[in-house]
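Take this structure, written in structure tokens, and hold onto it; I'll ask about it next.
All protein chains but one are shown at their positions in the complex.
On to subunit A.
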Amino acid sequence: MYAVKRKVLYCGVVIVILIILLHPDRNGTRNYYYISKENILNCLRPEIANNLSSTALADCDYYDIIHDDTTLPLSIAEGDLVENHRIKEGGEYAPVECRPKFSTAIIVPYRDRAEQLRGFLVYMHLFLRQQHIHYRIYVVEQVDSRPFNRAKLINIGARAAMQAGYPCLVLHDVDLLPLKLANIYACTELPRHMSCSINKFRFVLPYLNKFDGVVSISSKQYKTVNGMSNQYFGWSGEDDDFYKRLEAHSIELSRFEPSTSQYHMVAYEGQLKRPEKSESLANAKERMTSDGLNSLKYTEVATVLHPLFTHIMVDL
């Protein structure tokens, strides 16, 4: 009798320990709900910028791109762009052989990583050209010496892109490179977390509500949630705050399958950015209406149209 009791006790203790240790909050995941390949075309929002005029007769076909399994070699970031790349001043490109269905503004908050930016731009142009979309790359640089404010820079870039008539925004970290051609840089009906399988994080999604790195959202939705908060100086927190804004408007997230969403994170010296759940400022939802796109204040130092990107320099 005593032995049985002891065994039951041991089993109980083991089960409790297992439950505590294996709790989903303590573990990342590779299983999450995603849009299946067959459904991607139905979920995309075909919409182009109003200033784009294409002379091509046929519409671009995206079926092959979405079902393409190729992984781009990272080495192309170290090379140069081929001659006659037809990229317009300001880093804008539209395919000539067909009429694109999607216009996307890629907004890159940036400071002090010239070498990384160079590789990023070369890689992204080579990558995006193969997707037959109309796009433009905006690099928003913080020139003052205050802590880096990623969210505010994104707001500034988003405002510029929306003024230029882009219906879809991709908010992009400069250290992430998309690996799969099938990961199309266009907006889905719901905002999409595009970088949910990063090599640095063992291709694991740390937690389900994570919404940073590379994110696509339609301009309309971005306006609805009043953009991101302007108050996060220094790393982390702004992404969870942004998620709370979407949640408050009951806008859900979507993702593509893990193998499609693979990204490579470019390492740099002293990298400390970790995917820990960071504390965001309290009352994110209350601040939503007063803090964001409508309260955006900054001084624009210069806007330069470089051959590969539009460079917006700001003093926050």
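The definition used in the following text is that contacts are C-beta pairs under 8 Å (C-beta built on N, C-alpha and C of every residue); 3 or more make two chains touch, one makes a residue touch a chain; residues count from 1.
Rule of thumb we're sticking to: contacts and distances are computed from a predicted model.
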Complex member absent from the view - protein name from UniProt, among "Protein OSCP1", "UBC core domain-containing protein", "Integrator complex subunit 5-like" or "Palmitoyltransferase": "Palmitoyltransferase"
Sole contact to the chain not displayed, among A:Arg45, A:His85, A:Lys200 or A:Lys223: A:Lys200
Option from A:Arg30, A:His67, A:Arg146 or A:Lys285 whose C-beta touches the chain left out: A:Arg30
Subunit A residues touching the omitted chain (full complex): 14, 18, 21-22, 24, 26-31, 199-204, 206-207, 265, 267, 269-272, 274-277
